[in-house]
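A protein chain is absent from this complex, but the other protein chains hold their places.
For reference, chains read A, B and C in written order, and residue numbers begin at 1 within each chain.
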Amino acid sequence: MDLHEYQAKQLFAKFGVPAPKGKVARTPDEAAAIAKELGSVVVVKAQVHTGGRGKAGGVKVVKSPEEARAAAEKILGMDIKKHKVQIVLVDPGADIKKELYFAVTNDRAARKPLFMASSEGGMDIEQVNRETPEKIIRVHVDPLLGLREYQVVKMASGMGLAREYWGQFSKIAHNLYRCYVETDATLCEINPLAIVGTESGPMLMALDGKMSIDNNALMSHPDLAELRDASGEPEEEIKAREEGLNYVKLGGQIGCMVNGAGLAMATMDMVAQFGEADGILPANFLDVSGGAGEDKVAAALRIILSDPAVKSIMINIFGGITRCDEVAKGILQALAEVPTDLPMIIRLTGTNQDEGLKIINDANLPNVQSARSFSEAAQKAVAAVKGA
Amino acid sequence: MDLHEYQAKQLFAKFGVPAPKGKVARTPDEAAAIAKELGSVVVVKAQVHTGGRGKAGGVKVVKSPEEARAAAEKILGMDIKKHKVQIVLVDPGADIKKELYFAVTNDRAARKPLFMASSEGGMDIEQVNRETPEKIIRVHVDPLLGLREYQVVKMASGMGLAREYWGQFSKIAHNLYRCYVETDATLCEINPLAIVGTESGPMLMALDGKMSIDNNALMSHPDLAELRDASGEPEEEIKAREEGLNYVKLGGQIGCMVNGAGLAMATMDMVAQFGEADGILPANFLDVSGGAGEDKVAAALRIILSDPAVKSIMINIFGGITRCDEVAKGILQALAEVPTDLPMIIRLTGTNQDEGLKIINDANLPNVQSARSFSEAAQKAVAAVKGA
Amino acid sequence: MAILIDRNTKVLVTGITGKQGLFHTRQMIEYGTNVVGGVTPGKGGEWVEGKPVFDTVIAAKEATGANCAVIFVPPRFAADSMLEAIDAGIEFIVAITEGIPVQQMMKVRAVLDQSTSKLLGANCPGLLTPGQSKVGIMPGFIAKPGPVGVVSRSGTLTYEAVFALTERGIGQTTCVGIGGDPVNGMSFIDVLQMFEEDADTEKVVLIGEIGGTDEQKAADFIKEHMTKPVVAFIAGQRAPEGKTMGHAGAIIEGGVGTAAEKIEKFNSVGVKVASNPEEIPDLL
Partner (left out) sequence: MAILIDRNTKVLVTGITGKQGLFHTRQMIEYGTNVVGGVTPGKGGEWVEGKPVFDTVIAAKEATGANCAVIFVPPRFAADSMLEAIDAGIEFIVAITEGIPVQQMMKVRAVLDQSTSKLLGANCPGLLTPGQSKVGIMPGFIAKPGPVGVVSRSGTLTYEAVFALTERGIGQTTCVGIGGDPVNGMSFIDVLQMFEEDADTEKVVLIGEIGGTDEQKAADFIKEHMTKPVVAFIAGQRAPEGKTMGHAGAIIEGGVGTAAEKIEKFNSVGVKVASNPEEIPDLL
């Protein structure tokens, strides 16, 4: 789960990583009020779950509350890569002396947390990686041992940080690691980690922040789960997540319900293989995931039926931990609640498949066909759309 | 550094290990007042850094403030294995259903923390270990991984703890481990960990507690270092510790100052080898330890000279990290402050030995002899006592 | 012969008294798996499906001689359960549980790498040696004995592929679902190596997905070390573009791991790639 910049920076500050004391606004008036409170120069920044907001005009430095109001007016409601801006962060302006890059994330291949630090902050770090990879100092952390001071020294020394900042940098590194561990983050990124002038002298500060939390860990962190801002997402996807389903709307005509992400992807591929020539495509990706009971399946069906573009439904279940009889009961339950006469192709294979098919057949529904093979199911689903 | 029972139990409680809410008293009146406050039955317990206080009469269960006063009167001032009781703990009485043993300590051989749990609590655990060792469940903790829940289950299951207490036991185990880690303890022992009846039902509680803190870690734990109660110790030992010296008074006539514990022990052995037949023995063990500068050596000499039994002094320094010239300066400095005409045998060998001996010789002190070998020094020191 | 499990493998079920654990214990026993007992803390001494239940893995191992543990406990206990099995010296651990936080798995992996235990999963369907033993949640009837080894990152897609083989009369030595979590136990390469060394395995089917670079590494391994033919399938050719992994993620992974990338890589090392699961038997 991605966090907004302002949420990441609030968490950084909570763990002792200095960040500007900005506030969020949802209206131009709020933005002006915050700018007034902060005094002098402020930065108005769009809060959206996508990159490239700078280039899109989503970040503006302004010099008065009036300018802040005007900037917020422009930015709020802006569309950045299909994300509608609904919140802006109003941060105090900073006297930036130098910009660094600093992040910790999971290195899947090494199976360890990885710190990356670079003197080349504030810019596109992927470009730095392509052009001057030696300018990114990489340090793997032993997950059992945690970040060690010598590793911090390696980063500070390696990126040529002036020695008077090593003490500050060490605290930030250890605190960022604590933040990463205690929030079960998959990414904590500060870009730029800037040296800024302050009344008490120059100090390191996280001027921008990005955090992602491990979805599997949200159950143990209810406070973090509440930070989810779904305001930009399609309603069906929000509903699906609430039901524990993995749903992505795609815009085609065949509603797909599948168990398992791999099989769901293969199902979409198969539908496209037979339908693409006629412009018939999957309406969605929907993985009911392992162990789906009847309630979950019913919810999935309800979500599929809520999409008006859907002209036929393909249910492809290969029962392992999911039992076909429960799937069958779920389908009937959902159909009782949300009646439909859309053609429905059901393929149930695997654990308790006979019981499952018997339940479907006994219900004797006119619009339901069964299929034994995967390709047969896809072909029937495509044919049903064509015949409609 | 050993803690008193009441200090250990306060730390346990701080880390979430339930312990009785007793208080300490230094006078019988205080004990009576606490008993009155706690109401009904209380236990008055001597707080001394030694075992066997129960057998010595240092623990009494009483039923009224008057009885508590009388018990405290008896116990305060009592001598238990040469430790004078100066504090009593007044704990509320407990309705004990069952007594367990539970501890975590450093296992030197395994180089890991070791938990020990037994259903046979409240008694001499060493006896349990001798007679029915299978009744002590041992679990080594990986110091990088910490205590894991399955290890707690192994202990609870292994000692046959009734299942309704597993939840409480798990919390106590994890909290005791946290206490052990965060205080840099070398021992956290609860004996008994008792099942006691309370208004809200039976619960596990640490009725007695023993903790030792790693001396090497006290520098990082100033709050724990303050818990040291030296009231029972000889004044010289307290002074020595304040100076960073390792001093134990032994009662003989030859004051020894040596660098390094091994050499100090060998010096005592050597003195005894030559002197024991004539009743001449080392007055003390004194290790100025590695890197001793002149201040430290002067302090050591002052402590030796404060012992009236000392008839001659043997200084045995083998300079490695300790430099002989600094030792020599320290001796002169101390002698200038605390003049003595006691015979003094000085053996300086190792780093900067020539500079050191030159400093001593240049000072031209009438009572000082030098020695080249270890045995020569010991023989001269013994001879000096005999000749005195 | 087969790899990893056969009729003699002595299987312990952790979480045996839970709903999923119990259901699949029955299924495993019915298939012929030599289930020797189970573990549920606090239920030691009980019996389930005629099998003894223990409080701890070590007690269960001592009593039953189990050399394999299959983990069905809920996500918040699963890392602990894996560490327990490693500590008890269980040779082969199969973790079915889905939803374990990756930082916990990094710790498990660090401990695993110092041990002699093997781990399959977590978040995997387990494995199946047709006619002998199944450990995990794969439906048994889809497979039949034969000469093809199957290894897959995807749960249900594994079934699909195995089913497609069986329907065409092609049996399997062992079908292994390695799971798709970012940090887990055995990799494609570990399993490919075993199939290469297994006398009865003649050909291998590999089922991959989009994301990561495990398939690319497997392709390199096949090129360098495998003499037996491998047929692959990659799911997700039409997958919607994933959510951003952040710049840090992109730098580490060195690419987004699209299906096209992976298919091209397999083609470049001479591995045939099926366009859908049903096509796999044709390419063998």
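The rule is short, and it goes like this: a contact is a pair of C-beta atoms (placed from the backbone, for glycine too) under 8 Å apart; a residue touches a chain by one contact, two chains touch by 3 or more.
What you see is a predicted model, and the numbers here were worked out from it, not measured in a lab.
Counting contacts over the entire complex, the absent chain touches A, B.
Considering A:27, A:127 or A:157, the position touching the chain not shown turns out to be A:157 (whole complex).
Interface note for the absent chain: among B:40, B:216 or B:364, the touching residue is B:216. The omitted chain makes contact with just one of the residues B:10, B:64 or B:105: B:105. Taking the complete complex into account, residues 2, 50-51, 103, 105-109, 111-114, 116, 124-126, 129, 136, 142-144, 181, 184, 186-187, 189, 191, 210, 212, 214, 216-217, 219-220, 248, 250, 258-263, 265-266, 268-270, 272-273, 281-282, 285, 289-291, 318-321, 323, 349-351, 373-375 of subunit B touch the chain not shown. Where subunit A meets the omitted chain, the residues involved are 142, 145, 148-150, 153-154, 156-157, 163, 166.
FYI, only the chains that are shown with their structure count from here on.
Ranked by C-beta contact pairs, the top pair of chains is A-C. Subunit A and subunit B have Cα centroids lying 56 Å from one another.
Contact of a single residue of subunit A with at least two other chains is seen at positions 144.
Counting partner chains per residue, subunit C has residues 107, 111 touching two or more of them.
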